[in-house]
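What follows is a structure written as structure tokens; I'll ask about it next.
Missing here is one protein chain; the remaining ones are kept as they sit in the complex.
Up next is subunit A:
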Amino acid sequence: MFRYLVRRLLQMVLAFFGTTLIVYALMFAGQGDPIQALAGERPVSEAQRAYLTEKFHLDQTGVGGFFYRYVDYVGNLLRGDLGDSLTGRKISDMLAQAWPVTVKLAIIGLLVAILVGVTAGIIAGLRRGGIFDNATLALTLLVLGIPTIVLAPLAQYFLGVKLPLFPPTAGSEPSIYALLLPGIVLGSLSLATALRLTRTSVAENLRSDYVRTAKAKGLPIRRIVSVHVLRNSLIPVITFLGVELGNLMSGAIITEGVFNIPGVGFNLFRGIKTEDGPLVVGLVSVLVVVYLVSNLVVDVLYAVLDPRIRYE
């Protein structure tokens, strides 16, 4: 177990440096004027230029200079210093303000996926081949095939504007109710995958030897399903949902942008639209780290939950 943990941690460190190096190289390498590249098509004022030159050590040149700046950037990232956005606000302050909202939204999405997806998946898996099973399979395929940029605005229009069941946009201090519709939209993709995963896993375990043994012992079906089958079938589902939590937190750019939810994704959305380079790079770096760490946690959790997995 310990060796596995160390190996997996080393892998993550490698992935961390790999991705940050890629993010960083893409930002600066081989560009005529890196400052202009950060700012996009917006004009850069003298003060901003001086600030950026000093912050990113742009006065040093060559490959040595590149790695010097890279080390500096990673150091700042690890210390939580993300610099200022072009609007002058500290990115770490913006992040601190936005983070709770994003986490709240991700948890709502995950709850929707668990409550609806896992429950429906269990029913579909128990009655494999029935009407409910086929209907949910077709429905999940539909959900998996519809991109968020279609689902989010349409849900906003039909359920927020046309039939005013939900507030169409969330505003600056969103209540749980305002986050409900975006949470459903965000969670629908994980819902569909969780449903399919639960269904396959339950159906597979129903055919296993231990279920036959339990039946032969004369246990009631209710107990076989709720104790024996569910416990074994939910392992892959739990790990999937763990990965999803990381995905939901880093993948809410479209949903937060469409519903005006002041989370991390919304700030990124606005940063892209207003061509605010430092903001985009800072937020992407943080989100990538969140994504990597959540993947690590889930892999370890998987190994802990399922003793059949060898930590080779």
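Keep in mind that, in the parts below, a contact is a pair of C-beta atoms (placed from the backbone, for glycine too) under 8 Å apart; a residue touches a chain by one contact, two chains touch by 3 or more; residues count from 1.
Criterion: contacts and distances are computed from a predicted model.
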Given the choices "Sarcosine oxidase subunit delta", "Spermidine/putrescine import ATP-binding protein PotA", "Inner-membrane translocator" or "ABC transporter permease", state the protein name listed in UniProt for the chain not shown. "ABC transporter permease"
Which of A:Leu77, A:Ala170, A:Ile224 or A:Leu292 touches the missing chain? It is A:Leu292
Check each of A:Ile22, A:Val71 or A:Ala96 against the chain that is not shown and name the one that touches it. A:Ile22
For subunit A, which residues lie in contact with the unshown chain of the complex? 11, 14-15, 18-19, 22-23, 26-27, 31, 37, 40-41, 141-142, 144-150, 153-154, 156-157, 161-162, 247, 250-251, 253-254, 257-258, 268-269, 272-273, 277, 280-281, 284, 287-288, 291-292, 295
